[in-house]
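All protein chains but one are shown at their positions in the complex.
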Amino acid sequence: MAKITLSGLAHSYLPAPKSDEDFALKELNHVWDDGQAYALLGSSGCGKSTLLNIISGLLIPSQGRVLFNDRDVTEAPTAERNIAQVFQFPVVYDTMTVRQNLAFPLQNRGANAKYVAERVNQIAQMIGMEAELDRKARGLTADAKQKISLGRGMVREDVNALLFDEPLTVIDPHMKWQLRTQLKELHHEFGHTMIYVTHDQTEALTFADKVVVMSEGRVVQIGTPQDLFERPEHTFVGYFIGSPGMNLIPADVRGSRAIVAGSEVALGRSYGEPDGKVELGVRPEFVRFAPEGEGLSARIKRVEDVGRHKIVRLEFGEHDINAVMSEEEDLPSGSAFIRFDPVGINIYSNDWRVQPQGGQVQ
Amino acid sequence: MSATTTDAAATRARARTGRRFNTSALVMVLYLVFLFLPIYWLINMSLKPNSEILGGVTFWPRNFTFDNYVTILTDPSWYMGYVNSIIYVSLNTLISITVALPAAYAFSRYHFMGDKHLFFWLLTNRMAPPAVFALPFFQLYSSIGLFDTHIAVALAHCLFNVPLAVWILEGFMRGVPKEIDETAYIDGYSFGRFFTRIFMPLIASGIGVTAFFCFMFSWVELLLSRTLTATEAKPIAATMTRTIGASGIDWGVLAAAGVLTIVPGALVIWFVRNYIAKGFALGRV
Partner (left out) sequence: MNKTVNQKAWFLVLPVLVLVAFSAVIPLMTVVNYSVQDTFGNNVFFPAGLEWFRDTLQSDRMWASLGRQIMFSAIILAIEVPLGIFVALNMPKKGAWVSVCLVLMSLPLLIPWNVVGTIWQIFGRVDIGLFGYLMAQLGIDYNYTQDALDAWFTLVIMDVWHWTSLVALLAYAGLQSIPDAYYQAAKIDQASRWKVFRYIELPKMQGVLLIAILLRFMDSFMIYTEPFVVTGGGPGSATNFLSIDLVKVALGQMDLGPAAAYSIMYFLVVLLISWVFYTVMTNIDKRGGA
């Protein structure tokens, strides 16, 4: 198990990158703590697989260094890094039995037979495949095979990190839940450093201690699921995470007040006078209805009942706003007055969050 | 995602070839030299006059001449052999694919009474030794007046090409999700229109590979095509026996004729080279 340090890391697939645009992964400095579970979250082509491949040693970065604990492994081949990886689709050795599959990484490293047998049984118990140990891997279902790949990844006790590259893509929805829970339990039990690549926010938020959100080759925020929800550092995090995503409205911010579509909104904290493209971000969960005549005037376009709550689609000036309301809430029809809960308000300048100054302002 | 994976693969491949380049390249060079040596010798011989050929071994033509080729290309009884071969090979490829397409579709999409037995029976025809069929074919085609026609050879070659075509195409068709058919029918396509407009383009590489195999096996076969023809449809391969005359074998012309039989095959390979690489991997073959 290891602490992973990424220092000045960047990668371009072009031989001579010139502008920032040429980089598939833009400069990144970060330390990933030992024994934590991280999720790399982002849409397709955001650079998350590039980053994973650099860590696993399939790619050598164009610049920067990768350190496992304090050892520089930037150019070390995959085998030397002592990592384990679970791929997007199950990679198992078809002609071997489940037992042979699990024993394979240990045998290749010359472990003694007694230890291998014990360890294999232990892992089989963990992934719940004791009954199938002597069956051929070929012919098992996709999720059973994925469990084998997972088991093969965990069979070595000394792995530096366990990497997951969208491992649940081919798994049935009900099995996804089960496998993810199992994974989480295993993490608690053994404390491997885990890195989990996904484009599914639910997977990332439920699995990881910390989520690394990536967009266009850049890490835009690293934080706990709660951070990402309450304090998105970048507008991308705001609308990529959450369902529906954060409402973003152009605003004119003056201290603790903002003018939004001609109306004034209290921000709760002072933000100075940010320049550039200034936007007010508020998650639908923090949009409330106000008594008649107070707050901002809006019009209800549509209400979608999704079971646990209702999503209200509103028209506010020329902007669309979403609000999440509990099932019990009585909705006005047609025109309505809304307000934003100051706790849930964030101010963005050129897409990056502006830090409020000082404490609460009344 | 796909872009990054491919690039990752490229990097890996580079790293790997860096280490193994020499041995792999050496193996390939040796193998290709082994393949090419006999062909080189044939070409070498075809460019020499007979006196030089029989005078002793020379590694390149000292008395360079195109006379052997001129002999073949100016004599209709020679070059018509090529025309005949190409006619029946094309006919056979066309027939094989035309009948195999719907059959392969049926096998890949539907269960019907006796489908498995039928499929197996079709394949057994690929295992029939042509030598077994030579004589009965001769009698059959003579009795219906098709002896010494291109169509006779084309039909006879269907014996082994149709089963093969059905088999290869079925493999490719299985790879096309059934949902595509269903969507097309819901969109109001008739079977014919769906098959020609949507389905066939989807398995284009499969059809390419099948055509390649049909062409190949029909082009190289001699026993049946020689048995079923006399003069009108005589294939080039059979014409080559003419070089054995009263004064011995005309080696130069024989070699030139041999070289010329390689040319159409080489052209076909060149045209389908991208299909071979892609097609071999896609289907079952």
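Letters A and B mark the chains in the order given here, with residues in each chain numbered from 1 onward.
Here is the rule we go by: contacts are C-beta pairs under 8 Å (C-beta built on N, C-alpha and C of every residue); 3 or more make two chains touch, one makes a residue touch a chain.
Being a predicted model, the structure only gives us computed values, none of them experimental.
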In the whole complex, of A:Leu6, A:Ile55 or A:Ile83, the residue touching the missing chain would be A:Ile83
By the document's definition of touch, the residue of A:His30, A:Arg71, A:Arg109 or A:Arg299 touching the omitted chain is A:Arg109
Contacts from subunit A to the absent chain lie at residues 56, 58, 77-79, 83-85, 87-89, 91, 93-97, 104-105, 108-109, 135-136, 138-139, 149, 152
Touch rule applied to subunit B and the missing chain gives residues 5, 8-10, 12-13, 17, 23-24, 27-28, 31-32, 34-39, 41-42, 45, 53-54, 57, 95, 98-100, 102-103, 105-113, 115, 118, 122, 124-137, 139-140, 155-156, 158-159, 162-163, 166, 174, 178, 215-216, 219-223, 235-238, 240, 251, 254-255, 258, 261-262, 264-266, 268-270, 273-274, 276-277, 280-281, 284-285
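As a working rule, only the chains that are shown with their structure count from here on.
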Chain-centre distance (mean CA atoms) for subunit A and subunit B, in whole Å, is 54
